[in-house]
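Here the complex is missing a single protein chain, while all its other protein chains stay put.
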Amino acid sequence: MKTNPLSMQLKLDPEDFLPATNDEKESLVIMRDSVSFWKDGLRRLLKNKIAMISLFFIVVIMIFSFIVPGFYPYRYEQQIKGSENLSPMTYSEEELAKKEAGEDVFPHFLGTDKLGRDYAIRVMMGSRISLIVGLVAAAIILVIGSLFGSVAAFFGGWVDLIMMRLVDIIYTIPDILLIVLLSTVLEDPLKSLATQPGFGWVQKLGAKLISIFIVFALLYWVGMARMVRSQILTLKESEYVTAAKALGAKNGRIIKKHLLTNCIGTLIVTTTLQIPSSIFTESFLSFLGIGVAVPMPSLGSLAGTAINGFQTYPYLLFIPAVLISLIILSFNLFGDGLRDAFDPKLKN
Amino acid sequence: MIKYILKRLVMAIVTIFVVATLTFFLMNTVPGGPFTAEKSISEQARKNLEAKYGLDKPIMQRYVTYITDALHGDFGISLKQRGRTVSSIIATKFPVSAKIGGISVLVALILGIPLGCIAALNRGKILDNIIIVLATFGIAVPGFVVCTMLLYFLGVKLQVLPTTFGDGSWTHFIMPVLSIAFYPTAYIARLMRSSMLDVLGQDYMRTAKAKGVSQFVSLFKHALRNAVLPVVTYVGPMLAYTITGSFIVEKVFTIPGLGREFISSVLNRDYTMIMGTTIFLASLMVFINVLVDIVYTIIDPRIKLK
Partner (left out) sequence: MSEYLVNIQDERLSFFTPAGEVKALNGVTIRVKEGEVLGIVGESGSGKSVTAYSLMGLTAYPGKLMGGSLDFNGHHINDMTEKQMRKIRGNEVSIIFQDPMTSLNPVYTIGNQICEAILLHTDKSKKEAWERAKELLTLVGINEPEKRLKQYPHEFSGGMRQRVMIAIALACEPKLLIADEPTTALDVTIQAQILELMMELKDKLGMAIIMITHDLGIVASTCQRIAVMYAGHIVEYGTTDDIFYNPKHEYTKGLIRSIPRMDAKEHERLVPIEGTPVDMLNPPKGCPFASRCDQCMKICLKEMPPVTQFDDIHYTQCWLNQKAEFDRQQKEDRGGAANE
């Protein structure tokens, strides 16, 4: 038997050749903490700087659009006579006179528009509308889309076939047409509805904005439905669901434990990413003048109105334009962060 | 294959028919009509006009007449641009939109695909990060923002490009094309990057490398054809939307295209125009979808058309 000379160079102790105890052995095994899906995802999300900055920005925008207007000295529809077309941080002659007299005049941070309305409050209200549109539309799409998709996937066969054919047809209908037609159809019924007690908000939102919601509900859930359907179809076929069935798990348990937990990450992510795309669509419609009703502003309609005089007052256009881009950007980035954290399957 | 295409064409025609029917009834249940907005004309004149265009007849009768005429290729006369047939309006407006849209889609593909590939090949490096940031901004900025910014800086401030469409010489195309191509370029770059990364991690890429294939060949021969599939799926419907005209861009640059025509026909209740353009748009959509499916089978032999 030849022995490697190396072993002779080591100073060995007979002690070393005694059997090791179990404790000694175990001290070597470094087990990584096992963390739950949510905890692990949350940890990854919190570590994602870009997503956190985006979330921070979204929160700031929310504060400005939902809380600040509550105590802001100007109202969005308030027309201040003599203060038309003021540049940011300037005052009209009347306001200057008031200041001379020692009165407090709240500055127009972003100037005023051509009707003398404070632009800062209008931008805040515009952001509020855009955010509401995004959130409500995402919620509508989530509910309708996931219900439709899961029903189609669960029943399969000809039910699935007909439902998916319907989805194809809906895909083809021009949305602009439907929005314009619906808003005209709904104008009268909504007006009479608004006179009912408790429905005053209908008047405020306007028929067009409500039509936009209805059109979102009617048309835009198809993408979500397709995604949920394919997700459930794949999951239904997956080995671990078969394994759970083979072990005698009840349907309820399979749905709760396997289908839902595996779907929910994708659902959250898709819904979050739906928010910016709804905001996108609303701003586009409002820019064309078929969105929110005057005097209610949205970021899209502010930009759309500003385009007429933008050679003289470019900031009236730039402020809502940049803001809407930033809102969409931060929702996109936050959604990407969510996806990376909770849905590693989609990650790339 | 031929059987499949025929089947798809039949489905397409059914879809168009359903869309046309839906549009027709929806449009006609809306209170008011094309001539109610014109206050200048008297009650009698309005009635005469309605009688002239057959609007006084019951809705079912009008529907049957319309569909029969449409099947014969007659889409009627515009109610607002008097004396012009819907077909001739579409025939003059569509080429303008299609030209701008087509060029934009080409630009988006020519820029987006290489950008996505470059990003994927330089994964994690500076170039990748720059492209990701640009593409992420690109899909966050709405079309009207791009349009108006371009108009302001290039058209008004620097005055290097014309602000309106004018006679339609090539300089007039630059800004509209850039505005329309902006979003799809960013989207394609992102799509291409992620699908390229997916393909680069596939086993067959390793096989190619193990064969001794150079990086260039393995990229262009083995990876690109697989990676471009999601882009094809996206470009199909996008092409249909784009060549029928961007509402925003045509409004901002005052381009006499089909998109603007459609919006104004909807706002003016030009029934025949709405019907004509809707049917045209829907047909374009479904036929391009059939085309995309056929292109798919050419690129990916695994997909069998049944």
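Per-chain numbering from 1; labels A and B assigned in written order.
Methods note: a contact is a pair of C-beta atoms (placed from the backbone, for glycine too) under 8 Å apart; a residue touches a chain by one contact, two chains touch by 3 or more.
Just so we're clear, the structure is a prediction, and the values are computed from it rather than from any experiment.
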item: Option touching the unshown chain, where B:85, B:136 or B:202 are the choices; value: B:202
item: Among B:154, B:213 or B:232, residue touching the chain not depicted; value: B:213
item: Residue numbers in chain B that touch the chain omitted from display; value: 202-204, 206-215, 221-222, 225-226, 299-302
item: Contact footprint on chain A, counting only the chain that is left out; value: 1-4, 6-8, 10, 12, 14-20, 24-26, 28-30, 32
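Here is the rule we use: only the chains that are shown with their structure count from here on.
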item: For chain A paired with chain B, centre-to-centre distance based on mean C-alpha positions, whole Å; value: 25
item: Chain A to chain B touching residues, read off their complex; value: 168-169, 171-174, 176-178, 180-181, 184-185, 188, 276, 280, 283-284, 287-288, 300, 303-304, 307, 310-311, 314, 317-318, 321-322, 324-326, 328-329, 332-333, 336, 348
item: Chain B residues within the chain A interface of the complex; value: 15-16, 18-19, 22-23, 26-27, 29-32, 136-137, 139-145, 148-149, 152, 156, 193-194, 197-198, 237, 247-248, 251-252, 262-263, 266-267, 274, 278, 281-282, 285-286
